[in-house]
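Pasting a structure here, questions to come.
A single protein chain has been removed from this complex, and every other one stays in its place.
Labels run A, B and C following the written order; every chain starts at residue 1.
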Amino acid sequence: MTHPTGSQINRDLLHPLFNTSWRFYLLVAIFGGIVLFGLATWFTQTVNGYGVTGIRWPVYWGFYVTSFVFWIGISHAGTLISAILRLVNAGWRRPVTRCAEVITAFALIIGALFPIIHLGRPWLAFWMFPYPSERLIWPNFRSPLVWDFFAINTYLTGSLLFLYLPIIPDFAIVRDKSTGLRRKIYGALALGWRGTPKQWHRLETAMQIMAIAIIPVAVSVHTIVSFDFSMAPVPTWNTTIFGPYFVAGAIFSGIAGLLIAMAVLRKFLHLEAYLHPLHFENLGKLMLVMALLWGYFVFNERLVTYYGNEPAEMSVYWRTQSGTFAPLFWTMVICNFVLPLILMGIRRFRTITGCVIASIGVVIGMWLERFLIIVPALGHKYLPYSYGIYRPTPPEIIVASSTFAAMALLYVLFAKVVPIISIWELKAGEHPSPELLPPATEEHRLGDLHL
Amino acid sequence: MDRRSFIKLTAVSGTSAALASCGNPENQFIRFLPDEDIVPGVAVWKPSICPLCAAGCGLTVRVMDADAEVTRDGQAGIKRIAAAKKLEGAPAHPVNRGGLCARGHAAIQVTYHPDRITQPLKRSGDRGTGQYEAISWEDALAEVVSRLNGVDAANPRAVAFLSRVGAGHRSALIQQFAGHFGGSPISFELFGDDVLRRANAVSFGRDQLPTVDLANARFVLSFGADFLGTWNSPVAQSAAYGDMRRGRPGIRGSFAQVEARMSQTGASADEWVPARPGTEGVLALGLAHVIMAASLQPAAAAGRAGSMVAGWGAGLSDYTPQRVEELTGVPAARVDRLARQFAELRPAVAIAGGAALAHSNGLFTAMAVNALNALVGSVDQPGGLSFTPQFNTGSALKFSPAAQPATPLQMLAADALSGAAVPQVAFVDGVNPVFTTPRAWRVREALEKVPYIVSFGSFLDETSALADIILPDHSFLESWVEAVPESGVAAAVASVAAPVMRPLYATRATPDVLLEIGRGLQRPLGAAWQTFDEMLGASFATLPSTTPDVDAWTDAQTKGLWSGVLPAGLARQAQAVADGATYAFEAPRFDGDAKQFPFHFLPYPSVPFGDGSTAHLPWLQEMPDPLTSAMWSSWVEINPTTAANMGISDGDVLEVASGHGSVRAGAVISPGIAPDVIAMPMGQGHTMFTRYATGRGANPAEILAPVTEAATGALAWAATRVRVTRIGPPDGSLVLFAGGIREHLEQEHR
Amino acid sequence: MARWGMAADLDRCNGCGGCVVACHAENNISTVGPEQASRGRAKHWIRVERYWEGDFPDVKLKFRPTMCQQCGNAPCEPVCPTYASHHTEDGLNAQVYNRCIGTRYCANACPYNARFFDFFNPSWEKPLQLQLNPDVSLREVGVMEKCTFCVQRIRGTQTTAKTEGREIRDGEIQPACVQACSTRALVFGDLEDRESEVSRLSRSPRGSKLLEDVGTRPAVTYLARLTEEA
Partner (left out) sequence: MKAVYGLYPSGASAQQAVNRLRAAGLADREITILSAQPMEDFEFGHIDKATYMWWFACLGGLVGMSIGFGLSWVTEMSWPINVGGLPTWAWWPNLIIIFELTMLGAILATIITLVVTGLLPSKGQTLYDPEVTDGQILVGVENPVDSRVGDFQKALEAPNGARVKTL
């Protein structure tokens, strides 16, 4: 395998920016259409009243909150993984970080929409924000939803900047390669980037600080999302394990999301020279670790409930184990544990295809996990008289699934305007530090694991 | 609605209302000066009387200003009126003592119902289609008068007046009106108590429902009487029940209920005793046997009621516990224990009612329970049965007694269908026999033979839709109301209340209309009063005043009631009925072959709807049934074992078929019903009864067999046998409020 | 400052449902109709729960009127981001409808499922709106509502007592359900006043709190229905 040179990298990675095929328009039309349909559905929900959903007494959270947790989980792919890989200076990260960070940014934006979508009065969502209003009252800082607001706010700000910083030099490249209005726009986005040693140092220092800052923020975000549940005295919610359990689950689903995105990009943007099977294998190993961790947490959660034998909790326990929700529960176990263990644990299955299959399984499984945490417990809360079953209605399903199209749409648009693989970082990968490695040659294989 | 909420509602619903109103002058916000005697924002409380059942509970109505769309002096617009806002139990009323049941609370929706008939109507389409056109009161009354002038004066059955039974002034007036044409008002109540009244007349010489002194009883044994839910005077009985349980320091009254399907009352019992349908009297005599055999009865036990029971003098040797077990299915040991409790926990009282008396042998059962009460000396004693002295409105008004006994409804129907005697004019007031009678009686077809039907209904229901002319009554809040409770109090009570608000629509009070028609007849009715309130005044004036320096009528209006000791001439007299017969158990007669129709069918009065007359009130439709939590629907109750054997799960659509028809409803699997009994609540299944009740659920009366109790002719509504077929999975028609029914569900998961 | 509380004597309660309709009448609770009711949208601030025990023929049934328990440590309150759900000085769990943005978190946190959500704008078919109580605000679509212990009656009586310069008498304040209860199973009053009937009943050996082990410190005491003398 030959290694692309600097100008080759420029040509390959800038290609999608300057050449638009009919496929792009088709994808935008399809995904955009679905997103518009979803938006229209949400609009009718807001106009007609929340009753068009399947939410009912006493199951007041359903598809929307499930989707919220799911997308926030997916968002842990990027920034967290990329930050960790940056800090440990894993060389193979270079082609991966950008597409991972993009997932974070967009998944967060979509995830953050759901609390608004799910509100009974979404037009008043800004009341979560502390500002001097005529109501003369500020939000209740003791509410986990306000923590959510602050945590997501910090994480979103951090992730967007974390995504933006390493794009600055790439924006400068696009600026130099383009003309006219586009040159002006990219010029503005490049913030006067020239590439002096000082700029490079400042950028790298900033990236390091960001990486260090964003990791605890990412951990806190999903811990706080888990607090939304564990703070309420609902059977099986009110548990101390939820924080790490959710963080592990988030990274798990995040890796799966990243693997799918990478495979799709590799296929459609013809980045076979940059995204190697090795990247998939390495991430696959990471996913295997997370699957084991996830299995450990689920075992832990189940065992403690079972052993405690508290009547209200046991009612929820049996409901998922062998009752109404058993099919979903066991599907989840297969998708999240059995499937990744087989596909990622056995070397010959740890191919790109294997990774994608396992990842799709994990995405489905993790969506089910959130659903199974939320709905069965709310339907079986202490007083048997008030037991209830939730069934989603078409509007909820449309809105929730259209966000997948929204993710795809944002990704397609992003890949159209920004090099989806960090050009300068890829080039920098050609120059490993001389103390560690012999001088860069054409034969030097990109992506060797330098952990 | 007050102005604030009105503005809010308008704002909420956008500008659509305002825009829509631009075109229609009658919808514009015309604001008159308030002419009502009301201070905006200040609530006043006025007395009234709940009209929804015969108990006669006293109400306190909260009246406040509100903006209503009304027509006044020919001009339509939004007007500030004094409107009733809420009904509350009158704390000083001796019947309900401040309490009020669900139905009573919802009664306000009768007045504000969106489908009320707002003015006289004349039929313009085929009968039963509900097509009517407006007619003026003058024309309508003239038409009715001319029809009445044309009837055959010699035929005592030329005019049929279908009405509710009662002891009040309105009933007295109707009786007088019907008597003017030689007849008597015809009343039919599906869950009526004719059998018990007859038994009380025979046993105790009182043709009346008993008042049970629960508050002082230490042991209550009820044979099928849903006295906390739908039977007799539930609020009064509930208040006393509360005191029976916890009103006396150190004493908690015990309570056992005998019935084949657990009623709301049975649910409150300490001991629920399922007995085979129709054998409740055997159990009562079994208890009497044990008591007499062990000589547990008090020395001064009254014996007259017992002497009506065959074998009483010989200690009821036919009713040994073993024999009782064979007949009723109640274990002999339990019979023995219940008997000892009944005799030892004095005062003890037995109550009979509901399904226990709705058999072909109902009179025997009632006689047996009466005898049991007499045996332990519980008649006219504290903690026992007594009979409320009742104001005889007929004699106060100097009305002549009924010329001849009323024709039973089924006979009227049969004669009309056969052509033997077809009424020329029929009046319908406050009853809906097309809905409440067994389809087998063919009342609807019979009424269709009647050439001219006048209805006083406020709503189009199955019966009033057959009417040729509808003269809508005021709602009870808009008119003078009165009640003379038959039971529920110790002393005589007569309630009366003035209208609490002005009529919303061009309706007229039915008693006033009857008086006016009576004046217009060629042969006038000859009543001494122009209006109903004059008549009430005259009647109450005959009563002794209970407050010094105030006459009885003024006093009654202020308090909402008169209560005291009745002068001899004004009380309904005890009538000793001595038919000389004695009563022995004979097996109840059931309609339908036990092989073909393996289940007993038990329709029962629903807690919110009774026999269905209140199914049009949305609050009651949405009130969860106490036992099943069902709303807006009908259901079929079935025993879990039976259901499992037949492969029926909760909510499955079942068909219940008797020899006379079939109905369908969702299954409710209930542990509180015998394996061979199928129960269905009455109330739903209306084919026409306002937007809230029409086309909802099924009417169990449709499949009832025309079995009657021989002596009284009362319908034995628990005497039908049915078969049950599973039609399919739940179809969504059964709406339940609640999910789980047992505290410990996890056992089922294992 | 008073601490309002209720006692429900399950030995008196016969499950008649009078309280349910009385509550609808007092608090402008809209009916939702059969279609919405079948989708779990019916609102009953007070409900009579019933539980079966045993199998035929030895079957027993228990009723339990259940409403907002006005917890001392109410799980619904801290989770609300906008202070729509908060504690008043006299121990009520207040719900400020105007401040509610409809997260429904409070309802999830409530162990008693005492909170109900307005899935649509409530409507009354004319002229049913005339029955509306002007003392109780109407709720818009998207807000939570629940039993208030008929706070409008409490405040009204407090005002009256203040104008008349006197203390509130025990039993003077009656929420609609208490007033309606035929059997006098429900008793309302001030728990701080040791002489009040509700306070006396709350100390009864038959008394217990619903889901006490969740740690909510409810203001409603249920007096057990005991067959044996107690």
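Keep in mind that, in the parts below, contacts are C-beta pairs under 8 Å (C-beta built on N, C-alpha and C of every residue); 3 or more make two chains touch, one makes a residue touch a chain.
Note that the structure is predicted; figures quoted are calculated from it, not measured.
Q: Among the chains included here, which ones are touched by the excluded chain in the whole complex?
A: A, C
Q: Considering the complete complex, identify which of A:Ser21, A:Thr44, A:Ser133 or A:Thr157 is in touch with the unshown chain.
A: Considering the complete complex, A:Thr157 is the one touching the chain left out.
Q: Could you pull out which residues of chain A are in touch with the chain that's been left out?
A: Missing-chain contacts on chain A: residues 6-7, 10, 130, 137-142, 146-147, 150-151, 153-154, 157-158, 161, 165, 168-169, 172-173, 176-177, 191-206, 209-210, 213-214, 216-217, 220, 224, 424, 427-428, 431, 433-434.
Q: Spell out the interface residues on chain C facing the chain that's missing from view.
A: Within chain C, the residues touching the omitted chain are 71-78, 80, 83, 85-87, 89, 217.
In the analysis below, only the chains that are shown with their structure count from here on.
Q: I'd like the Å distance between the centres of chain B and chain C, where a centre is the mean of that chain's Cα atoms.
A: A distance of 30 Å separates the two centres.
Q: So the centre of each chain is just the mean of its C-alpha atoms; given that, what is the distance between chain A and chain C in Å?
A: Distance between chain centres, rounded to whole Å: 43 Å.
Q: Just the number, please: Cα centre separation of chain A and chain B in whole Å.
A: 65
Q: Where does chain B touch two or more other chains at once, residue-wise?
A: 629, 738, 741-743
Q: Scan chain A for residues touching two or more other chains and write them down.
A: 384-386, 388, in rising order.
Q: Where on chain C does chain A make contact in their complex?
A: Counting only chain C, the residues touching chain A are 36, 39-43, 47, 49-51, 64, 66, 75, 78-83, 99-105, 107-109, 111-113, 116-121, 140-144, 210-211, 214-216.
Q: Which part of chain B faces chain C closely enough to touch in the complex?
A: For this pair, the touching residues of chain B are 1-2, 4-6, 8-9, 12-13, 41, 64, 66, 68-69, 83-89, 96, 98-106, 108-109, 112-114, 228-229, 234-235, 238-239, 241-243, 245-246, 250, 252, 254, 262, 264-268, 270, 272, 274, 504, 607-608, 618-627, 629, 631-633, 639-641, 670-675, 691, 696, 732, 735, 737-738, 741-743.
Q: In their shared complex, at which residues does chain A touch chain C?
A: Residues 48-51, 54-61, 115, 118-122, 124-125, 127-128, 135, 137, 139-140, 142-146, 149, 228, 231-234, 378, 381-386, 388 of chain A touch chain C in their complex.
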